[in-house]
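I have placed the structure first, in the form of structure tokens, so that the comments after it can refer back to it.
All protein chains of the complex are present and in place, except for one that has been dropped.
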Amino acid sequence: MAESGGHGVGGAAGVMGGSAPYARRGPSPTALGRWLKGERLGEDAAIALAAGRAAARARARMIGRRVLLSLPALVGVVIVSFVLTRALPGDPAAYFAGPAADAQSIAEIRAQLGLDRSLPEQFLVYVGDLLGGDLGQSISTGQPVLEELARRLPASLELTLSALILSTLVAVPLGVAAAARQGTWVDHACRAVVTAGVSLPTFFTGIALVYVFYYVLGWAPAPLGRLDLLYFPPEPVTGFYTVDAVLAGELETLRGALAQLALPAVTLALFTMAPLARMARAAMLEALGSDYVRTARAAGLSPTRVLYGVAFSNAMLPVVTTLGMVFSFTLGANVLVEKVFAWPGVGSYAVEALVVSDYAAVQGFVLAMAVLFVALNLLIDVIYTLIDPRTRQGA
Amino acid sequence: MTALLDVSDLRVEFATRHGVVSAVQDVSFTLEKGETLGVVGESGSGKSVTSYAVMRILDRGGRIAEGRVSYAGVDLRAASEREMGAIRGREIGMIFQNPRAALNPIRKVGRQIGDVLIRHARATRQTAHDRAVEALRAVEIRNPEARAHAYPFELSGGMCQRVVIALALACDPRLLIADEPTTGLDVTTQKAVMDLIAGLTRARGMSAILITHDLGLAAAYCDRIAVMKDGQVVETAPSAQVFARPAHAYTAKLMRATARPGARLRDLLETPKPEAPRPAPGAALLVVESLAKTFADGVRAVKGVSFTIREGESLGLVGESGCGKSTTSSMVMRLLDPSSGRILLGGEDIGTVPAAHFPRDRRRGAIQMVFQDATDSLNPRFTARRAIADPLMRLTALGGRERAAKVEALAEQVGLPLHLLDRFPHQLSGGQKARVGIARALATSPKLLILDEPTAALDVSIQAVVLNLLADLRAELGMSYLFVSHDLHVVRLLCDRVMVMRGGEIVEEGDAETVMERPAHPYTRSLLDAAPVPPALAAETPLMETARCAP
Amino acid sequence: MTAATPARPTGLRAFLAHGAYVLRDNPVTLIAFALFLFIVFCAVFGPLLAPYDPLESNAARALQPPSADHWFGTDSLGRDVFSRVLVATRLDLAISVAAVALSFCAGSAIGAAAGYWGGWVDAVTGRVVDTIMAFPLFVLAMGIVAALGNTVENIVYATAIINLPFYARVARAEVAIRREAGFAQAARLAGNSDLRVLALHIFPNALPPMMVQLSLNMGWAILNAAGLSFIGLGVRPPTPEWGIMVAEGANFIVSGEWWLAIFPGLALMLAVFTFNLLGDGLRDLVDPRRRT
Partner (left out) sequence: ADTVVMVMGQTINSLDLHRTGTNRPSYQIAVNAYDRLVEFGVKTLPDGSLSYDYATLVPGVAESWSFSDDGLVITFRLRPEGKFQDGSPITAQDVKWSYDRAVTVGGFPSTQMRAGGLESPEQFEAVDDLTFRVTLKRPSKLSLPDMAVPVPFILNSRLALANATADDPWALEYVHKNTVGSGPFRVTRWEPGQSLVYERNDGYTSGPVPQIARVIVREVPSPATRRALIERGDVQMSFDIPNKDAKELEGTDGLTVNTTPVENAIYILGTNLNFEPFKNKLVRQAVAWSVPYDDVFQTAAYGRGVPMHGGKSFTPETIEWPQPFPYSTDLDRAKALLEEAGYGAGFEVPFYIDLSQSDWMEPAALLIQENLAKIGISAPLEKVPGANWRTASLVEKRLPLHLETFGGWLNYPCYYFYWAYLEGNLFNSANYRNEEIEAMVPKALHLPVDDPEYIAMCKRMIEIAWDEVPRIALWQPAVNAAYRDMTGYEYWFHRQPTIRGWKRA
């Protein structure tokens, strides 16, 4: 078996790409560089650094810098999504004028939608609205985009999160097992299994699962969105039906929500296992081959302790990074799964909007996802600093 | 009295892609209570594998194929994994090379020590912290309470090594195995760490195995020395005896090749050769004036140094890690733009040509460099031939056939067998890679060759050959050298003059012999003191009593 | 290491010997390469081997289950599914290879420049890549195809664009860690300009880890095209393409015509599976350090 060390890690993020040098800079490169070069920090500086206050300040600075760094990307997203939507073929005015509309009514609608103005003008209006917190109104669903996103986002998030939890619970142990038995059939089998999972188009997996578990076996409930008709959605607190059901103490509803969640979550999880397992394996191999693991063994720590307490905890760092990448990727990719399972999430919303050139909806969706992406990366960064002390030295 | 550790006929095999290879065979040695055994040998001779076999922490694919390892009468080969777990850390402690990497990077050092204490029931969860601080105090770490809360990356290399020692000794083992505990540390730190280890083992009446390839170190700290070669112990004898009367030819070769005071370059070689003549210095070739470099992040790596290298002269630059040696040489090399100062080559200021444009400058060929890490400095995708030809292609107007001839001539010049020219770097040994690097540097017939610790990564015997090669080349080609190193003995062998650098400044400069014999600056003196001095060989001077040798 | 083995094989022979070694070393890689050859074979000879015209419809034999005549059954227009699956290989392979080649070239050039020069080059390309990454990628691909029209070229472009950040990132990271490497310095000393150092010395050494990315993306490119087909933005009918066949066939599963989706689905899965597994083998193959 030929996968270990840094290079393995580089490629191992799978679909989601490498070690995320753009998204995650971790400690400032020069500081890290100097640390790698073995430069020691002054003794007293070291003590000061260890002090929590300085670390917290450094972290706050780091977050601030990351937010600033992500602003250009958001601006880019706003511009590109605007241009892209305008480049979409078709005339929304004609489309929404409905059947039997004549040229005059189309023109009326065009004016109503503000599409009769020049593109720069439209852009300024759009940006102005955006700054005022107004994402506009979707013409295809007739709802304010913000409202619609707010209602649908929890659905997508709930699906994505459960899929990822599921996927992590399966993939990480698989990756660890593969690394612990590197080169054996266990290793190859793990690789084959997770690769097979990522080899199937999600919509196909979804439909196949529905066919088998609902249509043929009848184990799963009808794929009708988030909750069977028998139940009413729980009082919205988080927007996650499962969580809200628990908060409201409605266990029946919880069961219903979980039952609906099962198949789509499994579909997505199958698809996301590969990068996680790959990364877990590569990171685990690297950790297992490291000097500190040897030290731990030489110090007499039990094999379990060495494997989980030392190697695993270190190997989880790159996995967390991958998890962030996979998460944002999945949020975008569950479009197809949502379609199959009639899941009322943002993905299916975006597809419908795109097909009918519903500018505001597409732009709103893209922007929301971009903000989510940025926030997510920030969160991962923070988690990373929390678990990896090396990143705390700040600027 | 039975030996504390008794290893006999040990053979360790590894399952590799080429089938099973045996890394170590027929290794036998014993270790008495309170004794310190040095294991010396060149890289790959099986020193580490032997120690790992004793601890039964061989890498995946490795197994003890034959032999007996008994510790205090317990057969370690037959012991269960559970029993081994109890022995490791409590009975036998181990220290590794590269201390920073040997510590779990995301756990506070105090906790790491605490983990071991708890594991061996030397502390409870409640007392673990206090006991860990005690252990840290025992290794003479200043302010141990605060250090216990530090992560490894917050500590210097020397401190990390102390922590590793604390970790290894936390449970009062009776045997300590130290696998190259000081490689990668500065000479001054190295001495402090070794003194600490020696002091602690002596105070606690422990036995120790010190693995090293530095004969001086072994001689200074060990009672007996085992010499390993190709997976076998070729000789075991008391230290003094090994040096005085090496029984095995290999041992003699090793001794001989070690740079030491009083020896001349040729003395290092197996087969004596006439000393290469040192060319008489000519006119000033390189004049450096108040050269300074401040990096973007504000680090003032070099704070205004001035020196002159004359034609045919060899100037040594010594100093501890991080003092700015490489930065200085990079600037002279025109790989890095100085913040201020002038670099005059043959009277022309080359410092004004931006580093980014210098590759195309006509004077590029005049200054070349041999790098510290031969492996790193060779493109893994280029064969040796291509690596040597590259500067010829870029900097000379030679045609294809002439170039091929020149490459072979260069290879011959540096003593590289021609059949090796089509190999990739990973197919060459360390010494061969060093030769490729030198041949490449010579390709453009430079006037000034900068040698940035060219032998630091090499075994002593290869180092001896390479140093001699460099001396011969200088004599032959009349080049000037700027030789960067932190090994004072080596510098003395090759250089006419020496500069001592500290914190980006030159603190002392002078004739090599003078600086070595009568250092003016206290810093130079401390450097000299810290360097372990291998005993002189029998053939040269009578055996010196090794004063620092542990009883 | 044996010091003086005489006359090592050179050039192509050495490469082949190395290849043989890599394959022997790892059964999974061996299988992957065998499958890959099989896929390439189908792509090249598929149209010759197909028993029926993949486009010829025949209402009389519509929706027949697999039989001796029609191994994979027939579709709703009576076309032979086996022939269509076979013939589709070429197009699918072409789409993924073209998309990956494009994004590999563009992405690695951008990433390598960013990694090598850093500074504002890095800042600008970094922001561009960030912007692409911040998009929900599949939706971005949909948008591009919808905006430009659903032709094969546009599918390729869209797939290339959304894959680009991954190469840029890997290339940037791999180049950055080698920027100050000894051999890069040595190359500068040898008179190589920055561009040459980057292109001829550093970049080739960054290839092995990128190979893994390459193969993963090949698979992903096919899946992406399939997803676009499912949304209706894929290759135009009646061109046979696996994704569109699965997408259309998916609607027939519930009505019992499973063969419409299963067979192209299996072909798709096999291809993606092969590409994914191929990565490690490819990396070993281009990595000279693995030559012995």
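What to note about this one:
Every chain is named by a letter (A, B and C) in the order it is written, and numbering of its residues begins at 1.
Following the convention adopted for this analysis, contacts are C-beta pairs under 8 Å (C-beta built on N, C-alpha and C of every residue); 3 or more make two chains touch, one makes a residue touch a chain.
Values in this document were obtained by computation on a predicted structure and should not be read as measured data.
In terms of the touch definition stated at the top, the absent chain reaches A, C within the entire complex. Only one of A:L161, A:A245, A:L301 or A:V356 touches the chain withheld from this view, namely A:V356. When the omitted chain is restored, the residue from A:S81, A:T267 or A:S348 that touches it is A:S348.
One of A:P120, A:G133, A:G218 or A:G249 touches the chain omitted from the figure, and that residue is A:G218. Residues of chain C that touch the chain left out of the display are 55-57, 59, 62, 76-78, 146, 150, 232-233, 236-238, 250-255. Along chain A, the points of touch with the absent chain fall at residues 88-92, 94-106, 108-109, 112, 139-143, 148, 151-152, 207, 210-211, 214-215, 218, 222-225, 229, 339-342, 344, 348-349, 352, 355-357.
Keep this in mind: only the chains that are shown with their structure count from here on.
Interchain contacts join each chain to each other chain, per the touch definition above.
Farthest chain from chain A, judged by C-alpha centroids: B. For chain B, residues touching at least two other chains: there are none. Multi-chain contact residues of chain C, defined as those touching 2 or more other chains: 25. Every residue of chain C that touches chain A in the complex is listed here, in rising order: 25-28, 126-131, 133-140, 142-144, 146-149, 165-166, 168-170, 172-174, 176-177, 208-213, 216-217, 219-220, 223, 226-227, 230-232, 243, 246-247, 250, 253-254, 261, 265, 268-270, 272-273, 276-277, 279-280, 283-284, 290. Per the touch definition, chain A reaches chain B in the complex via residues 28, 30-31, 34-35, 37-41, 43, 46-47, 49-50, 182, 289-292, 294-303, 305, 309-310, 313-314, 317, 387-390, 393.
Contact residues on chain B toward chain C in their complex (touch as defined above): 17-18, 333, 335, 356, 358-360, 364-365, 367-369, 371-373, 375-382, 387, 390-391, 393-395, 417, 419, 422-424, 426-427, 429, 437, 440-441, 443-444.
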